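The complex appears here minus one protein chain, its other protein chains still in place.
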Amino acid sequence: MSALAQPTGSPAAWPDTYGDEAKPRMGFFTDTSVCIGCKACEVACKEWNLIPEDGRLWTGESYDNTSELGANTWRHVAFVEQRKPLKLDGGGETAELDAEPLRWLMESDVCKHCTHAGCLDVCPTGSLFRTEYGTVVVQEDICNGCGYCVPACPFGVLDKRHLPRKADDAPLSLPLLGKKEDGRVWKCTLCYDRLKGGHEPACAKACPTDSIQFGPLDELRERADQRLEKLRAERWNGAQLYGRDPDDGVGGFGAFFLLLDEPEVYGLPPDPVVPTAHVAEMWRNTAIAAAAMLVGVAAAFVGGRS
Amino acid sequence: MSHHHDGSITAVGTQMDSYYGRPIVKEPVWQPEIPFYFFFGGLAGASGVLHAFAGLVGNKTLARRTLLIGAAADIVGPILLVSDLGRPERALNMFRVFKVTSPMSVGSWVLLVSGSASNTAAALELMGKLKPVKVAAEFVSALAGPPLATYTGTLIADTSIPVWHEARHELPWLFGASAASSAGAAAAIAVPVDEAGPARRLAIGASVVTLGLKEVMQRRLGFVGEVYEKEEAGSYGRISKLCTGAGAALLALAGKRSRAAAVAGGSLVLAGEVALRWSVFRAGFQSARDPRYVVVPQRERKAARG
Amino acid sequence: MEPLKTLSRWPLLRQFRDGDPLGLGQAAQSERSRNLKPRIDEADHTARSICPFCAVGCAQLVYVKDGEVTQIEGDPASPISRGRLCPKGAASKNMHDGPLREYKVKYRRPYGTSWEELSLDDAMDMIADRIIEARAADWDEQNRRTMSIANLGGATLDNEENYLIKKLCTGLGIVQVENQARI
Partner (left out) sequence: MNSDCIVIMGSNMAENHPVGFQWVMEARERGAEVIHVDPRFTRTSAMATKFAGIRAGTDIAFLGGIVNYILEHGRWFDEYVKSYTNAPVIIDDKYVDAEDADGLFSGWDPEKKKYSNETWQYMGMEAKASAGQPPKGEQSGHGGHGGGLSHGEPPEEDETLQHPNCVFQILKRHYKRYTPEFVSETCGCSVEDFLYVAEKLCENSGRERTSAFAYAVGWTQHTFGVQMIRAACVIQLLLGNIGRPGGGIMALRGHASIQGSTDIPTLYNILPGYLQMKHTDDAKNLKEYIEENTAPGGWWAKLDTYIVSLLKAWWGPFATEANDYCFDYLPRIDDDNSNYWTVQQMLQGRVKGYIVAGENPAVGSSNGRVNRLALSKLDWLVVRDLVEIETAAFWYDSPEVETGELSPEQIGTEVFFMPASTHVEKDGSFTNTQRLLQWHFKAVEPKEDCRSELWFYYHLGKKIREKLKESQEDRDKPILELQWHYPTSGQIEEPSAEAVIAEISGRDATGQALAAYKLLRADGTTSCGCWIYCGVYAEDENKAARKKPHWEQNYTALEWAWAWPANRRLLYNRASADPDGKPWSERKKLVWWDDEQKKWTGTDTPDFEEEKPPDYVPDDDAEGPDAIRGDHPFIMQADGRGWLFVPQGLQDGPMPTYYEPHESPFDNPLYAQRANPARQVSTVDEDPYNPVANEPGADEYPFVMTTYRLTEHHTAGGMTRFTPYLSELQPAMFVEVHPELARERGLTHGEWATIVTARSAIEARVLVTDRMRPVKVDGRVTHQVGLPYHWGSRGLTTGGSANDLLHLALDPNVHIMETKGLTCDIQPGRRPKGAALAEFVTSKRDRALRARETAPRVEPGSERST
């Protein structure tokens, strides 16, 4: 708990709880400056993780029809069309009729596998756990669909699957227990099963331009620093690392990003803080409130029976 | 926020301080069971305390009836919770682990203790057997009561929903007061007027505290708290204020004399407290739905940090 | 002592016994998670393949278990694609076993208003007859050809298939053989 009250760069239950079985912390570095918005990551993820198709709604939000991360979308490519130059000293388009040049930002979003993960902290069943790779995974055999992790995530990554259960997963035919929908919460596992077999996650493997890079987090951070330096030298407009810093409100992301504009432009919170950062303070406060309630009830007895 | 300035998606992108106005954090997936559980859990917890003090001062009727009310509420509560689960058949997974970082985990154990204790005591009371065990159970129930009544405030505060998380100082107090008010009101209904003095005073006093706390909370929340003025949270808030205020006034003015007035006043307070839980509950959804509540405070925080 | 064993696996106990007091790590790991294996490691065999969509020619690995395709992903050995795939290539399995895939011959008689069933062999027989008839009815001996039959398609097919199409059609005097290269 103290570890949570003061976030540090290392997750609370990794690597120590795994002893010899602990592996280097693995993660993603998603470099949006080379993302071509092809959505191979979305499809490769769905193929590998057997995620159901979840609707065909045309949004008109540029080429994004998946809209957000959720129970059935573990990689989501955001598309942002802007009248802003891609580089600060020209480049891009300078056509007569356009006052400003265009740029089209694309970003493959994913679970951040936070160092201090709100979803993991609040999960009452231990369905969510920190793996030997330092990643955060929902265990589909444990999750009871309490839904607490859903609002706990500062990024809105997790969601409950409302699609019907699979045939081999029939509900009990009892009142209250007879729910027909899947009802569990799902999110990116960083391909936990593939990692165990020594394979790279499906999205990173498919990514045509290596926008999604997978590897030990330490290495990725180094690589990202170099990349940022290069882009800044090349005067890329708005280039910044997001979630790389172990001192941020979630202790840094296990899956972090290089963005070309402010995080909120991509639908990401600008300064996320894990809600459980305040959990000690909250428990103290709760204890006082509880005690106050005792006193208050006792006070009601002052003044006699009627 | 993102107005289609000249009707083009590009103009949207240029001005975007959110992603097409889409939410950043997910709305909770909790169903109506949850605000009702907040109410019944609070009722159970506060009734246990009320019962204990009534026993201590020898108010037998009040003691017996609050014991039964508490026990009944302790049965209703878990049923509501199980019903809300996506996988009700896995309800027992709540007891797989004990996590201090998870108010829901802690709350599950508290509920288990509270429910077992209050129902053991109630059963023994009805059977008139094993008095020492009953007294012990009553003691446990009284101890578990205040945490049961207040933890739910912390449960929702320990999320990334701005209007909940930012109210983490007030919520356990608000929920504790609301619980006390509910327990008082329920007892004021159930107990003849001349033995219901403490219950009435509790209902009146806690109602006033509840209304005051909510006001304080909304003011302190400022921009983020404006959801309490809008939509469902606003309506429920107004209903809550009206009912609680009218009920408390009725109890104060006529509750001592007229059983009918006590029943009416108590009912109004109960209704007001249910409405309060709904107001807070819906405020969370509204807060999640509009990305401004995530982005604006975080941006300010980021800017302040420099 | 089964019950004791079960109890000793209770994450709550493991949490405090095995040094995971917060219950965030290994204590919370289920047996299933502990023993998880990627299904590609369980495949009976792996076929080396090529993506059927565009002409970049990305290499694919097709994993098979019990006679069913369980996964299709990029083949890292390819100097062209280095294991990568686009969304279409990545959806190859979804295309292969998609919900609208047809598995039976369908027949529509002239002026018919619905599909009818037909065996594959009968269909082949009927098509052979149609070709023979159309050819006989409209044969241009001077140019050794028939203009009453045409064949379309080939760019999505294998070289060997294109070869048999061109060879057979030429043998039959069918000259109107075309494909997507024109489109």
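Chains here go by letter, A, B and C, matching the order in which they are written, and residues are numbered from 1 within each.
Convention: contacts are C-beta pairs under 8 Å (C-beta built on N, C-alpha and C of every residue); 3 or more make two chains touch, one makes a residue touch a chain.
What you see is a predicted model, and the numbers here were worked out from it, not measured in a lab.
For the chain that does not appear, the touching partners among the shown chains are A, B, C.
Only one of B:9, B:100 or B:113 touches the chain withheld from this view, namely B:9.
For chain A, the residues in touch with the chain missing from this view are 34, 36-40, 42-43, 46-47, 53-58, 60, 62-63, 65-66, 81, 83, 86, 91-98, 102-106, 208-210. In the full complex, chain C makes contact with the omitted chain through residues 45, 47-60, 62, 64, 67-69, 72, 75-82, 84-92, 94-96, 98-115, 118, 120, 123-132, 134-139, 141, 143-145, 147-168, 170-183. The chain not shown here touches chain B at positions 4, 6-11.
Simple rule for what comes next: only the chains that are shown with their structure count from here on.
If each chain is reduced to the average of its C-alpha atoms, the one that sits nearest the average of all protein C-alpha atoms is A. Comparing the CA-atom centres of all chains against that of chain C, the greatest distance is found for B. As a whole-number value, the distance joining the C-alpha centres of chain B and chain C reads 55 Å. The mean-CA centres of chain A and chain B are about 29 angstrom from one another, to the nearest whole unit. Each chain gets a centre from the mean of its Cα atoms; for chain A and chain C, those two points are 33 Å apart.
Annotation for chain C: residues touching 2 or more other chains are 11, 22-24, 27-28. For chain B, the set of residues touching two or more other chains reads 96-97, 99-101, 105.
Residue ranges of chain B in contact with chain C, taken from their complex: 95-101, 105. On the side of chain B, the complex with chain A involves touching residues 8-14, 16-20, 22-30, 46, 49-50, 53-54, 57, 59, 62, 79, 82-91, 93-94, 96-97, 99-105, 108, 146-147, 149-151, 153-161, 164-165, 168-169, 172-173, 176-177, 179-180, 183-184, 193-199, 201-202, 205-206, 209, 256, 284, 288, 291, 294-295, 298-299, 301-302, 305.
Against chain A, the residues of chain C that register as touching in their complex are 11, 18-20, 22-30, 32-33, 36-41, 71-74, 83-87, 89-91, 93-94.
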